[in-house]
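Partial complex: the chains shown occupy the same locations as in the complete assembly.
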Amino acid sequence: MDFSNLNDYDRKQMERLIEEKQMRDFMRMYSNLVDRCFDNCVNDFSTKTVTSKENTCVNRCVEKFMKLSERASARFAEQNAQLNQEMQQQQQQQRK
Amino acid sequence: MDNETQMRMAQQEFELVTDLLHKITQRCYQKCYDKNYKTGDATTKESLCMDKCVVKYFQVNKNVNDKLQAASQAKMEQQLRAQEILEKRRRRK
């Protein structure tokens, strides 16, 4: 975000809001990931300890999600940049 | 436009983008992942699926957004109806 037209107070305020949102997003992603990997990998409730097989499954589930999540973010960034470019072109056409 | 309004709009836009990223990640993972977890690495099939899924989700999001621009007035009308409900209730107290 372009903060150059904001004073110091507003800039710090905005940075704090962004940081809080990022923390909330991380906690939400983490919470969903635990739920999803537990749901996919742990289905035997005759034992009171996570089995080695279940633990391996959870580890792979977490790793796979992180890798595919990273890939989605990269594609998301590309799509957003493309969308911004299209919006800019439309605005330039409207000015003519 | 004063600073407070400008900041609120910037914050809302930031939240929109990050919420969209979260939702695309969840939905596309659901569509693309292989439940067997033979490996922690993403397979080629899963990776390419994610690529296409993100692009398609963007397209659907834009199409639905365009459709709803016209319908937003109808939704506001619906919300006002809910508000009238409450007004009647509170008059009785």
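Observations on the structure shown:
Lettered A and B in written order, each chain numbered from 1.
Throughout what follows, a contact is a pair of C-beta atoms (placed from the backbone, for glycine too) under 8 Å apart; a residue touches a chain by one contact, two chains touch by 3 or more.
Because the structure is a prediction, the values reported are computed rather than measured.
Whole-complex chain count, expressed with the shown labels: A x3, B x3.
As a working rule, only the chains that are shown with their structure count from here on.
Per-chain CA centroids place chain A at a distance of 13 Å from chain B.
On the side of chain A, the complex with chain B involves touching residues 1, 6-7, 10, 13-14, 17-18, 21-22, 25, 28-29, 32, 40-41, 57, 59-65, 67-69, 71-73, 75-76, 79-80, 83. For chain B in complex with chain A, the touching residues are 3, 7, 10-11, 14-15, 17-18, 20-22, 24-26, 28-29, 32-33, 35, 37-42, 46-47, 50-51, 53-55, 58, 62.
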